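All protein chains but one are shown in place.
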């Protein structure tokens, strides 16, 4: 059985940075080194100091100490492709040092140490509560950093940090509910006891598009459960990884706890693989592409570890003939264009009932025209840049493929209705795009991680559900209707 | 917080038989003694033997033995007011003997006895499973008896017994889920254990209109929890009480368990009061009128016992302007006329949106005309008799009051649209009745336990909810609509 | 079934202040009026200003406004019977004004208002989180006030406030877990929905001995559930009631919510009765004596309301022959002498296995000698004063009765082993007392709300359990043993 929700908020896709790219980033670093200091000196970057960041940062929090002996990389602002600051990533030795300390710290945190200095679940909850409070105190700055480094608009940046704060509150409550069971046996005078025991260490590998929320979902629960956390953030959002880690580290230190309880590495595929292989990490939570996810899972399973995977999506919105069309149009805009189409839950396919097809489309084209594109930190901006120059190029390649396929299926009326181009600028901006296309076109089955929406027509609910289920990636879907019988049919 | 369901199936009203009535019943007994044997000899009563009943029955299962030293009463067929069979009720001494044994049996059943002969929860579940199977084997006969003695139609009689069977299945599953908790404390090296312990004995006082289902709800759960059950059925349905008890007793005996685990008394107010006062019974479940329920609660609370009360209802159905009118009309018929209006969940008030008022009413008058009234055991019958001659008289008094109030509020258009009379016959039959009346009429606030439906008009949902909540008895309500926003507003 | 815990922390006894006492308090007020200003000026009372208290205080927070038109009473320091400050209690009119506003506020807080300005459960959780933070900021001052006005030692005063803070954290987590259910029906194409709906208003009547923790247990849960709270604190701890209310009111005001969501009255029996009778309050939580509790329950039930009662206790500690005697002796001291014996969970009866009887007793007499009695605010004090002069007199009367019964049962060896006298001083101090007595002595069945411990001997576990269960008030019991089979027998 699977639990099917009307509203699932899940998550994103990681284009796992393979070594060639991180090499090119290293090269980039050299040429941009001067620039780094320049940018950082800018007035609008001053807030970074308030969350512990400088022009040069150590990218590894291991054994409660900041260090970094790996490659030096540069964090890039996707709005202008200029450097923000430099980060020294973790080397293999940093990783090993960090994991040794983390493994030791787990004995304290799991409460298996024989000393009286153990930490019961409600006390762990208190630490997570303090983390939530520390995040609250820096909500604006952290949200601003997410927006600056990842490229999503400020409201979304702040929203992402708020999500971790909410997770902290939730986890604090859970910390007093981790009850075991006493089970009456069918044998007289016999009793069975069951208790929850921590796994020890949870590895968390996150992606660029939700560079801190996904850490929050995993870490808040892991910490109250008595598990230490080893985090590898995305290689292109190292400043967020460092800033978040400083918040957590500050709380651990204030409470005289080993910093190694929360161990954090900036790094690329090498560190990711080290985590996947490490027998000290019984559970690895991975967020990213299906391809890399499968590889991680295979590696982890081979050593009898477990995986939580959050992979690709190719999500549809179905609009029935009785829907509130204005509400639907507004929602589709947010779902297809938000985060510049770089959410795993981005709406990629819009299924419209034939009787309202043209009306919804007209409204949508109207609202797409009004989308303000630009610096995500500016108030009023609705669409920021794609995260990297490579993503922008990928968008352009995708549009070429769409055009070629649209021709091939021309009897199905495939064509670009709005958008379809990258925008000339220093940043990675592209136009929000709507494509009219047949559900059978090959390109529709793939995931173009950009604000491109495929629109298609259907006649019956049955047909709509079949189209919805005709792609391999299914993650979330939505439907607009007023009919309870359709709603309940929809959710099962 | 209260838990509010879209579909609650709750229960009924007991006109707790006060002593004058039971005296008159005793007198009746004498004059009908010959008749008793006659009736029982009839061919259509032969099935009673298959469930252990004869022309004269002992009404008390105490300490695993059938006995009876109280008044001899006669069970009456409400279709013709002829006697079915005689029952000797429990005397005060019978009660005391039975309770002594039950209190002893509780030590075994609760698994507190120090002997190795204790009974863990899953084993108690096995007993309840066998009870379910024993009921299944006699489903037709028991359902027939419910129909014969209570007066509800056969499908409802069988349905009532099926409900207990379903409860048995459910309780068997529960018997393996009665887990305690191990709770991590905030103190290091400290653990809290919590376990469910049986109360000991649960008293169950049930009413005539669901003469066995209500026992099932209470007893199935009580038994798997490790509680003994003391049951007093309604004084006018003693044969059902005896037949049900024989089923349970048979299973206990087959398993070499003390029969006193399930102790059962036919009797009236005296036995009811003895249960309410008895400090050996920490929990009393009472089903019946609000008036008697409050008295029982007061008596039980004074000795620091607890009560489960299932009392009156004055239920409304709201039909919105977008409703499926045919479905609504059919449902109202079943809700208002089923069990001859003698359910606690009987629909007594029908609130119609003004725009569909006349259409619903017309349909309803049409279906009311087709209601087949008669012997509840005959196939095709939809409306059987009221349970007693007194109930029929009560119906006639109620109609008089309605008429007088309808006049008084005549500007609100109060009038009898169909029905309104008792039917001349040997039995307690009355016409299904629809009254058009203002929601403010006094009589609408009271509960006439008969198939009388008050119809009223509203303009807005807000107004409908206000009318719905304007009576003191609220138990269940329903609404017919297609709009999800109205549904969710409705359930909170 | 009842859930039986190894560690239950429940609560206290209220000597519901009847009118004669509150009259005498009023008289006292007059003569002490000058003193009031004097005391308040003292340096050690300065912290009261930090939590919003002055020499004269309004005792009623109604409709978001501080008011008070009832009698003026004086809060007394039980260590010296000098006045701390004055409070004007609520009049009947204050009550009615407050309840009207509370009833209106409930519509907003329950989220039934049709306006868009409704408050979902997680948002209510956020308010409770802020209350927790506001309490954290004043933990020391509030704890100090509890100690000053109630008389318990400072560590206990602070602990009591901490308990509310913990409840807030727990309730925040719950605010995201108040899920309803979707239940598959056995009918095809049929679905049942169940949702939790707030009751509206919860009345909370608390006692002097836990003047704020009990409010916390009730209010934190009620608030996240969507219920408004009406609080009547104990008449002899009005300053705590006011200070706590100011904390909550501050949070509501900061969030632009109606203050009437939390309505609070200083007052006596008259306000208590008004709450019990008020049909706007579907649930009343009462803490106090069994006698008054039963009266409250009866009043509430008569109007079909529900009650949560926390009443008397007469708790035992059983020490088995294999127990850790030092641990047992220390625990008994804390359980019998803590809060000066004025907890509902105070240990009143100590059951010692005959083989270790004398050893435990010797250790206990030794530690009793070292108990430091005095000002509860001073570091090192273990035993503060009884709460009122009347309680001290009650202690003396109780000792007289014990002595007389000890004589009567002299063959059982009844005698005062240590303590037994009030201490000559301005305050309400008494000696911690140990009495050797038969379990059958009448006085043992009663609850003397003071640090008096009855010691008795047993031979077998069975005998110990019988003695444990031989009093009518059972609330909590403890056992000291190392044997798992005894532990599991003990908890069921």
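By written order: A, B and C. Residues from 1 in each chain.
Just so we're on the same page, contacts are C-beta pairs under 8 Å (C-beta built on N, C-alpha and C of every residue); 3 or more make two chains touch, one makes a residue touch a chain.
Small disclaimer: the values here were computed from a predicted structure and weren't measured.
Engineer: Could you tell me which displayed chains border the chain that was left out of the figure?
Structural biologist: By the stated touch criterion, the chain not on view contacts A, B, C.
Engineer: Just name the one of A:44, A:93, A:253 or A:302 that touches the chain not displayed here.
Structural biologist: A:302
Engineer: Among C:48, C:119 or C:430, which one is in touch with the chain left out?
Structural biologist: C:119
Engineer: Can you tell me which of C:43, C:187 or C:369 touches the chain that was removed from the display?
Structural biologist: Checking the options C:43, C:187 or C:369, the one contacting the hidden chain is C:187.
Engineer: What chain B residues would touch the chain not displayed?
Structural biologist: Against the missing chain, chain B presents residues 122, 125-126, 129, 133, 166, 169-177, 191, 488.
Engineer: Contact with the hidden chain only, please: which chain C residues?
Structural biologist: Interface residues of chain C facing the absent chain: 111, 116-123, 178-190, 193-195, 482-484, 487.
Engineer: In terms of residues, what is the contact footprint of the unshown chain on chain A?
Structural biologist: Within chain A, the residues that touch the unshown chain are 1-7, 112, 114, 166, 178, 180, 185-186, 192-199, 225-227, 290, 294, 297-298, 301-302, 462, 491-492.
Throughout what follows, only the chains that are shown with their structure count from here on.
Engineer: What is the size of the turn, to the nearest 5°, that moves the C-alpha atoms of chain B onto the matching ones in chain C?
Structural biologist: Rotation angle, to the nearest 5: 180 degrees.
Engineer: Need the central chain here, defined by C-alpha centroid distance to the all-chain C-alpha centroid.
Structural biologist: Closest to the centre of all protein C-alpha atoms: chain C.
Engineer: Which chain's C-alpha centroid is most distant from that of chain C?
Structural biologist: With centres defined by C-alpha atoms, farthest from chain C sits A.
Engineer: Once you find the CA centre of chain B and the CA centre of chain C, what distance in Å lies between them?
Structural biologist: So the centroids are 41 Å from each other.
Engineer: Of all residues in chain C, which are in touch with two or more distinct other chains?
Structural biologist: Correct list: 166.
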